[in-house]
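For this depiction, one protein chain was excluded, whereas all remaining protein chains were kept in their positions.
Showing chain A:
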Amino acid sequence: MDYENAEKILEVKHLKQYFNVGKADEVRAVDDISFDIYKGETFGLVGESGSGKTTTGRAIIHLYEPTSGEILFDGKNVDNFTSKEDRHKFHQDMQMIFQDPYASLNPRMKVKDIVAEGIDINHLAKDDADRTNQVETLLETVGLNKDHSSRYPHEFSGGQRQRIGIARALAVHPKFVIADEPISALDVSIQAQVVNLMKKLQREQDLTYLFIAHDLSMVKYISDRIGVMHYGRMLEIADADEIYAHPLHDYTKSLLSAVPVPDPEFERTRQEIHYDAKNENDGKERHLVEIAPHHYVRAADDEIEMYKQRAHEASLIKD
């Protein structure tokens, strides 16, 4: 990752997203997280269910009103746009691809109307012919053909439906796409097709991705940088290769040690590392600290030295 010329497209600052605030069942889904996403990169967000990764994605696209904290997109706060144009532009610039290709497409709409919904709302087509033309181009971009446009979602397989979802997201020419577990519901052989398509589109259309997933090997493959979440907190952020080769936080280590690898010999000798979440809740004040260059770990003041030592042993810090 080239940090020298990197330009921030999204800044999340001290985001808190609580539900049922003040009640007995208050849930702190996202608890004070901060991170940046650079233009053109893929930022992978991983964590177990309940870690708050999906809530983070939804808060960024403003499906929730944050409890506190700021989200800046292209330098503008997404919670209070000063003008209507800004808000419209934000909703065009940021789009989402969903996990379940069966539930996220309206079964009673034709593919062309699903894909063109964003075009209609934002008045992006001059006339009907232009609309049809745009839809057909989009379908071809995602590897479907134009004959598909007058069919209904049930006529498609899971992989094809996910392509329709991608075409719909691209229809309004976004800059930033949030993909929430876009391939988890697909078969292995189809997953690779969709990931390749997403990478191709990123190159061609200069997109920035926030890729939320629990499949760690796929996240590593597609991401430039990765953030690890646990219990609503960001525990570690680093380059994809670095975080996998040299995880510094114990939770990241334990998460990585649990990934099944398609190699029987490796599996026979696999060592699992267990993580005790109690350490996190000992009442100490913790925040993300840059331990090695561009490698952040959530640490208390008296833990920084220990993490620096670890980074040193992994030769992430040069003398």
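Note that a residue touches a chain if its C-beta (ideal position, glycine included) is under 8 Å from a C-beta of that chain, and two chains touch if they have at least 3 such contacts; residues count from 1.
Criterion: contacts and distances are computed from a predicted model.
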Point to revise | Undisplayed chain, where the name is taken from the UniProt record, one of "Formate dehydrogenase iron-sulfur subunit", "MaoC family dehydratase", "Ubiquinone biosynthesis protein UbiV" or "Oligopeptide transport system permease protein OppB (TC 3.A.1.5.1)" | key: "Oligopeptide transport system permease protein OppB (TC 3.A.1.5.1)"
Exercise for review: Sort through A:Val78, A:Ile237, A:Leu255 or A:Leu316 and give me the one touching the missing partner chain.
Suggested key: A:Leu255
Study note, to complete from the structure: Touch with the missing chain holds, among A:Ala29, A:Leu201 or A:Met218, for A:Met218
Study note, to complete from the structure: In the whole complex, of A:Asn20, A:Asn145 or A:Ser189, the residue touching the missing chain would be A:Ser189
Point to revise | In chain A, positions touching the absent partner | key: 48-49, 157-160, 187-193, 195-196, 199, 214, 216-218, 220-221, 244, 254-256, 258-267, 270, 272, 275
